[in-house]
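Rather than the whole complex, this shows some of its chains in their spots.
Read from first to last, the chains carry the letters A and B; within each, the first residue is number 1.
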Amino acid sequence: MGKLGIGVLGVGAMGRRHAENIRRLVPEARLIAVADVALEQARRVAAELEIEHGFSGLDEMLERKDIECVVIATPDKFHAEAIRAAAAAGKHILSEKPLALNLDDALSALDAVAKAGVYLQMGFMRRYDPGYASAMKRIEAGEIGEPVVFKSIGRDKDAPPISSYASKLNGMLFYNNTIHDFDLARWLMKDEVSEVQAYATVAIRPEIAKFGDIVAGVVNLKYGRGAIGNIESYVQAVYGYDVRTEIMGSKASILIGSLQQTPVTFLTDEGGTQRLADHFLSRFDDAYVAEMQDFAQSILKDRAPRVTGEDGLRALEMAVAAEKSYLQSAPCRVGAEGQHATGGRPGNRARES
Amino acid sequence: MGKLGIGVLGVGAMGRRHAENIRRLVPEARLIAVADVALEQARRVAAELEIEHGFSGLDEMLERKDIECVVIATPDKFHAEAIRAAAAAGKHILSEKPLALNLDDALSALDAVAKAGVYLQMGFMRRYDPGYASAMKRIEAGEIGEPVVFKSIGRDKDAPPISSYASKLNGMLFYNNTIHDFDLARWLMKDEVSEVQAYATVAIRPEIAKFGDIVAGVVNLKYGRGAIGNIESYVQAVYGYDVRTEIMGSKASILIGSLQQTPVTFLTDEGGTQRLADHFLSRFDDAYVAEMQDFAQSILKDRAPRVTGEDGLRALEMAVAAEKSYLQSAPCRVGAEGQHATGGRPGNRARES
């Protein structure tokens, strides 16, 4: 079995990390090229990682036969477009979340994937975190009984600069951050969310209101089989990057997450202090590696990825519904538009029918 | 300054604890009598606590001059009626939550209190918990900056027996349990909640649906000054009595609560296990004592209680709105009916206008 040739599109912090992981920690894969509209940056990363090619865009990568897969780590706004182009060129895809910033864009991306018969994996890396993965094992083994309540918290340490909001390159909080919790809400509960209710606030940062974004949101969830839940997202927690999830079952419950990153407590007359993770790249460093390894192995074995385009669509539908609920001050049904093709090869397809 | 004569109405677990605390831990007070419709039980408790009087009802207590205050620990359904009777007899009152099970009943109780010019303290004992109290001190000192998000969890270990639901003596989950979090939501954030959105479920206990009760609920909060929040209540957590609250501010955040009651970790090849509190009487034992001491001191100094009838009314309005939101699948404004007199002596009054 030869090595899987991969190109990475976008070398911001996230894309750079993916490139590094492929280069160093995924023995089944070979990093062929990185690309970025900032060509200089692409070349610098290529040099640092000691690979040959630093391109200025997707096209150059799509032309190469030795690139079989593309990892998409551009701003959110360009995900769907890049997926369509990569699929059309017959490349398998690992795309960062969200799938798109609106449902039409998402559906046309999934259609392109389906038509091309390529695989698409969504970058919900939390599923690969040792904590979340071990929780899921216990849930699947029936250890918590019937799931009743889902709770999740996702807090960033520092909000993006105002320029980042102004550029509108990334989706608002529900699309860019909460999307991870929307995915967990489906995955860990093994059920679909049928309706949401959301409040949001710009609170301490009123200047972002004009860009349609928010500082914090709370989203209530109603599940198809009767469970309920809540997700809280906050973009400016100051004290650290804090991700925690709880699943309450009829027999037992599970808490995932921790307030402590490094196992050090510093004790003064103020008390004992622990530092938290300050960024998702440190909190989920292992998860990103495991995600990429699993992606490479799936593709090499011609096996549908574990996190599919449909997962991307469902999470996006929840984000769309949450935003609508917030703007209209009313509960909003999720994915009321009906069932959509979500693409992938026939094997992938079969799973969905 | 003589001792404050107190009678306790209702000697279930809660009333018995109040009676014990007054007898043993509130030096400023004297427990004169306990009363319960179960006369035998009242007499037994009186004997155990070595006090003279075990009565069958409130009337006998109200007739006594040496009883200046009445602690009401009956089932929820009778709180308002007992408050009216006690106020009419000129007794000061510490009433367990909720103030009443509907707003009319609550308002007439507060009117009676106002007319009688007596003091009424609501039994929101969490405000007296060392954890919550120290959090509030830091908030009032401005240490967290502007509060942005309020979160609270309240989970009971074991749900009441079905007979308890059938009797309808106590309010449904939002009135009987969540009411504590509704109070915290106002108190810690120093702001009023203007609207709520709620989902609820009977999930694993469908047999309680016919009594109008629920197993779990999630309630989103929208605050007057722009903050948001969420409260989760669950009646059957199995693993313990688990109460936790988080307040996210612009400068810092506070977490109150702990998964560990006794400082013991038992380590086997399964890992390290800590036991949680199993009941509010053990988790909040200190708070109940501090609450009663503060009540006695307030009354003796002719000072309005720190937790007022208005606090009881506001929390009840939130419960009413949460129930309505759940039943109607729509957001619901809190206390839309306008401002109500909430009673107490002139000094108390002044604070509210």
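Quick note on the criterion: a contact is a pair of C-beta atoms (placed from the backbone, for glycine too) under 8 Å apart; a residue touches a chain by one contact, two chains touch by 3 or more.
Keep in mind it's a predicted model, so treat the numbers as computed, not measured.
Colleague: Copy number for the full complex, please, knowing 2 are shown in place.
Modeller: 4
Simple rule for what comes next: only the chains that are shown with their structure count from here on.
Colleague: State, to the nearest whole Å, the distance from the C-alpha centre of chain A to the C-alpha centre of chain B.
Modeller: For chain A versus chain B, the centre distance works out to 42 Å.
Colleague: Quick one: which bits of chain A touch chain B in the complex? Just the residue numbers, please.
Modeller: 145-146, 148-149, 151, 153, 155, 195, 197-204, 215-222, 226-230, 232, 234, 236-239, 248, 250-253, 255, 259, 329-331
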